[in-house]
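Can you keep this structure in mind? I'll have questions shortly.
A single protein chain has been omitted from the complex, and every remaining protein chain is retained in its original position.
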Amino acid sequence: MTDGSAGARPGAASEGVARIAAAGLSCPAPAGPASRVLLGHGSGGKLSAALLRERFLPRFANDILSALGDAAIVDVPGSQVAVSTDTFVVSPLEFPGGNIGHLAVHGTVNDLAMMGASPLCLAAGFILEEGLPFDVLDRVLDAMADASAAAGVPVVTGDTKVVERGKADGMFINTTGIGRLEEQFRPAPDRARPGDAVIISGPIGRHGIAIMAAREDLRFEVELESDTANLVPLVRLLHEACGDSVHCLRDPTRGGVASALNEIAAASGVGVELEEEALPVPVPVRAACEVLGLDPLYVANEGILVAIVDPELALEAVAVLRDHPGGAGAARIGFVSGDRPGLVSLRTGLGSRRVVDMLPGDQLPRIC
Amino acid sequence: MCLGIPGKVTEVYPNEGLAMGMVDFGGVRREVCLAYVADEVDAGDYVVVHVGFAISRVDEEEARRTFQLLQELGQTDELDWMREMAEQSLAGMDDAADAREGESAGGTA
Partner (left out) sequence: MKYLSEYRDPQLARTLVDRILATASRPRVLMEVCGGQTHTIVRQGLQELLRDAVEMIHGPGCPVCVTPLEQIDRALHLAARPEIIFTSFGDMLRVPGSDSDLFQVRAAGGDVRVVYSPLDALAIARRNPDREVVFFAVGFETTAPANAMAVWQARELGVGNFSVLVSHVTVPPAIEAILDSPDNRVEGFLAAGHVCTVMGWREYEPLAARYGVPIVVTGFEPVDILEGIYMAVRQLEEGRAEVENQYARSVRREGNEPAQELVSQVFRLVDRAWRGVGEIPASGLGLREEFTAFDAERKFELQDIRATEPEDCMAGAVLRGRIKPIECPAFGSACTPESPLGAPMVSSEGACAAYYNYARFQLKPTGDPA
């Protein structure tokens, strides 16, 4: 077997094991499939995707859900709305550059924007742990109020519950958002086409590294802040400059840029080819990744977007992003290819190529 | 497990009988145990750090020397290439000169 193709055919796994057994060889005993939720199931990589596919989707099967966009497009008599929900479980609650409240507003507003929607309002549900100090709660709520006002997206309804000490790690927040759609601006994960440019709006890896540094256990310091931000202004600029030539938008949160691009490649049935030298990685992110043995492509972001744009308008797209303070560092990092659908690859500085797979299970638990 | 990263020592201080230090890795800072390089390391030196321990002081002179050798290797390649190009054009000129001689001598070869 020399072509190295990963067996995606049904039965490939048992065929492989049978072949080994037939050759009189055996492998060290495999750990059986997990019978419980593992931290890796929340990392945004393959385990997460498998959990969704095997346990959730079959039970809630409907066309809207199975499109698996950042927001769902729902028909309302006379129009369509986008709906998105996200739950925030970050630890620690407060970190350089923000707190869970910023993430809770920006995260859902951004998911609506990624589908081309103008966010209208938010609903917010809180699970508070018994013993949470009020000053922490106040700082989180202040952050949400500020972020919501700045974005022009009010929190119109909500709910609060309290659970016993030890059951909620400070607090968990869920936000659900509704947005208005326009007929002519419909970026979607399945719209990438061979030849399209892959553009990123800013430097990668800041949020994930800032969170790791804020954790007690790894004990390192770095001058980095989370990049949590409202992406609606950047999306509006792209809309104005490029209109429907913006084929896909994605905010690369958990799982990083690599996972976001893998999802687009799979949904659109295309390949993606990246240039390592073109990736904007800030020096402190690179350094932290070296020390900890991580790859910046898998580190979470909260304030950048990936745009897949018609090649005719690629330069224009990068230019309008760079004009905005939130898009400083925007760059074209690769292109969409018709070869090897579903595969994301990267050309190294040395001129060789390698695969950029989806994160297998876990890099860091609970970073957003 | 082999992960050893070079960083710059910014502070040295004892802690519970062990020589410790703060090391800066391109903007990331971490406390590192300097016990195994204590005699040869001061603030400003570079060390290779593995799982929170400095295992060597980076020999900057050695690094400079071998790096220079490497770069010369690259330049030598360029010199070789230039020499080849020069030789080829000289050979071309000789052939052209021979051809002109042949013509003027009136041969058909």
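Each chain carries a letter (A and B) given by its place in the written order, and its residues are counted from 1.
The rule is simple: a contact is a pair of C-beta atoms (placed from the backbone, for glycine too) under 8 Å apart; a residue touches a chain by one contact, two chains touch by 3 or more.
Remember, it's a predicted structure, so these values are computed and weren't measured experimentally.
Note on the undisplayed chain: of the listed residues A:Leu47, A:Val140 or A:Ala317, the one touching it is A:Leu47. Interface residues of chain B with the unshown chain, by the touch rule above, are 1-6, 8, 16-18, 25-26, 33, 35-39, 46, 48, 50-53, 55-56, 58-60, 62-63, 65-67, 70-71, 73-74, 77. Mapped onto chain A, the interface with the missing chain covers residues 1-7, 12-17, 19-20, 23-34, 36-40, 46-47, 50, 194-195, 197, 217-220, 273, 283, 286-287, 290, 292-293, 311, 314, 335, 337, 339-340, 343, 345, 347-355, 357, 360-362.
Heads up, the rule we're going with is that only the chains that are shown with their structure count from here on.
Centre-to-centre, using mean CA coordinates, chain A is 38 Å away from chain B.
Within the complex formed with chain A, the chain B residues making contact are 3, 5, 25-31. Interface of chain A with chain B (complex): residues 219-223, 283-284, 286-288, 290-291, 293.
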